[in-house]
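Here the complex is missing a single protein chain, while all its other protein chains stay put.
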């Protein structure tokens, strides 16, 4: 049974699953399919109409938890278990896997693919056309660009491999291809082809080394993160983290010998 | 005839034109003039009172399309055809020309001038006092500073010439004067007087060359943008783009010989 609080405005055409909870002041447009067990925060807009005429519905997977002031467009397909902070925007045409977490003020510009179990922090900006693998981290203020000659009609979006980590304030230039398990350090600029498992630093995007040599000295904790951080994910993800991690370790080692 | 949806709170003193459409949950204060054919998104605040006692009304030009969660103060004057993303703020004293487009989470701090046909992307921040010409681009995370000795009572705002392009994450230092048609590359820092038509790169703000030599190799598309991108503007702007573009080309060429 759905629970609808004060002052909601819900189009009767919207298809709404069981046990969906709406906060106060939620606007739900008609071209929407909300699966079971979702929670929709106060002051949110669900199914914002796109300027495209033929838009598919917004499909919001089961168990989503949207915090207040969210805006989700019609025409996106979002896997189960998404959890967002406040004031997020997801535009039309975003194909999103399972269990995304999205920080406050994040901006997913749409027409993009985001894999399973990705994590994005505050003010993350995913430009149109980006392709993001599984278990990818985008920390605060990271920007994924897409126009190689701004402003132009050209589009050369970013591709990010599984388990890559993009640190605070990193910029991914148009056309950047980030290898699996790579880390773009905070404030770094990444261009072109980035090999798997490397660390990129600085405004010139230099290869500073391999992720597997990165260690926190005091605690002796070492990268890659899948060795010490799998417990931060839902239990059913952990076997996949181990298998994918081993695969990426091998890929990174092979790439290192050819550098 | 205006269309008012659920749960709107509209001060009867507000002057509202014909064919204005309000979303749900729109608050309109009294000191407001909304011209014909505007669309106001859900959860927006129109005419937010300023702390200044003698504020002029907010004048919102015809055909504006404000998406949800916008905040517009009284005391600003906005030309026709503005279109915004979600969660934008425009404070008091902004004098804005025709056809501004403003990205999600943009922050116009007020007491500024913005010309016609400007384009700003997500998280653009226009500090108080800025003067921006026509056809200017501010990409995501660009910041226009104004305090040369922060914090202080001094103010030395940024001035940006027509058709300049400020790329992602560029910083314009207090007092920067950006010449017409110049491009500040992503992540660059611009200080002082920037000649027309140059490209500025890096944290030191070096002149890397002339915009007219910038080319996208695969497509052979060349800058300046007014040659290949005029069709992205409304038809009535195109003659003006051609004339202004030619004028700026000549100015940039003259400046180049004196560098």
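Order as written gives the chain letters A and B; numbering starts at 1 within each chain.
Quick note on the criterion: a contact is a pair of C-beta atoms (placed from the backbone, for glycine too) under 8 Å apart; a residue touches a chain by one contact, two chains touch by 3 or more.
Quantities reported herein were computed from a predicted structural model and do not represent experimental measurements.
Chemist: Which residue among B:45, B:114 or B:198 touches the omitted chain?
Modeler: Touching the chain that is not displayed is residue B:45.
Chemist: Considering the complete complex, identify which of A:69, A:128 or A:180 is in touch with the unshown chain.
Modeler: Reading the full complex, the residue touching the unseen chain is A:69.
Chemist: Could you tell which one of A:167, A:182 or A:255 touches the chain left off the display?
Modeler: A:167
Chemist: Across the whole complex, list the residues on chain B that are touched by the chain not included here.
Modeler: Those residues of chain B that touch the unshown chain are 7, 9, 25, 27, 43, 45, 48, 69, 71, 87, 89, 105, 107, 109, 123, 125, 141, 143, 145, 148-154, 169, 171, 173, 189, 203.
Chemist: Tell me where the left-out chain touches chain A, residue by residue.
Modeler: Against the missing chain, chain A presents residues 5-7, 23-25, 42-43, 67-69, 85-87, 104-105, 119, 122-123, 137, 139-141, 165, 167-169, 186-187, 202-203, 214-216, 219, 221, 223, 225, 228-229, 232.
In this section, only the chains that are shown with their structure count from here on.
Chemist: How many angstrom between the C-alpha centroids of chain B and chain A?
Modeler: Taking the mean C-alpha position of each chain, the two centres sit 28 Å apart.
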